[in-house]
Structures are given as structure tokens and as C-alpha cells.
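Note that one protein chain of the assembly has been removed; the remaining protein chains are unaltered in position.
Then we have chain A:
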């Protein structure tokens, strides 16, 4: 019995309808092409949605800071701020430099010498982020009278990470040395960080 499905509309060429059964890859191609087109469009929309989470222009604009270091006497340190993170600038005493140099570098968890962490000829100026590499607390030791920990550098009160006079991790859970940001000496008394 003929049904509506079997009937051709008047004037329709039956050969054209057969094309699909003769060449099924044509329909597959159209499917893949249509979905791929929509997929590429979808990804193009997702990109800005992901990227909006990254630091915005005004946050990035704070990424350069000038610091006057003329008032820091040997053995003293100051806490400044760089990209909204604490920054420690420390004027090391000869004894502290000697203590840092006395440690064999290859025994350290994150092997770095004091030279590698300071600028040439400015070995007494240790400039690091004041952010513990464990979970981001501010270590003690930059302020007057704060606990400098067993290695005389910095001590993180959160989980007991101890840093030495070169800001290198010596004990506790932190995996890395205190980070040294990019900086330059503009003159003997002014440093630009970032």
C-alpha cells in the first residue's frame, strides 16, 4: 500500500532522492562540516571567557616598582610591595654573606649560590619576594626583632619553612628558594623592580 512517505511530490526527480543512498559519504561530510563549523565558533567564544580570568591591564600595570634603598643599613631589611605581593629588600652583613657562601650549593633543595641570586658587585643586596614558596604566607625576618629562623634568614610561621641568609630554602615543606624578581639598579641607591 502506498503511504505518504513513498509518494513523490509532483515534478520531483526520483534520481535526486536516490543520491543519498548512492553516496552516503556526502551526507556524512555535510554533518561533520556543520558540526565542525559550530565547534570552531564555540571555541572562539570560549577563548575570551577563559582569558577574562587572567590579570587585567590595570593589574599588570602595577608590575614595575621603584625602591629607594639608601636608608637600609647593613643587617637591616625593608618590606615593600611589588604586584601587590610583599617584597623583601635586605642589606646583608659580611657575616651573613660568609654564612651563605659557606654552604655547598649542591646540598641544597633548590641549588643556587648567593651570586646567582644577586647582581654582580651588589652581593650584599638580597631582593626577593616575601612569599613563601610553600603556600604563599609572608615569612618573618624582614622586620625589626622578627624571628629569622634557624638559618638566620627568613622563617615562615605557617608551616615552619626556614630560609637562610640568601633566602634559600633549608628546612620545612617549601619546595623552592624565595623567588628573586627581575630588577635593575638605576643607581647605587635606587632599584627598579619588574
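Rule of thumb we're sticking to: a residue touches a chain if its C-beta (ideal position, glycine included) is under 8 Å from a C-beta of that chain, and two chains touch if they have at least 3 such contacts; residues count from 1.
The working rule: contacts and distances are computed from a predicted model.
Chemist: From the list "ABC transporter ATP-binding protein", "Cytochrome b", "Sarcosine oxidase subunit beta" or "Carbon monoxide dehydrogenase large chain", give the UniProt name belonging to the chain omitted from this structure.
Modeler: "Cytochrome b"
Chemist: Looking at the whole complex, which of A:24, A:75, A:94 or A:136 touches the chain that is not displayed?
Modeler: That would be A:136, which touches the missing chain.
Chemist: Could you please point out the chain A residues that touch the chain left off the display?
Modeler: 53-56, 59, 79, 81, 83-86, 109, 130-131, 134-138, 156-160, 172-175
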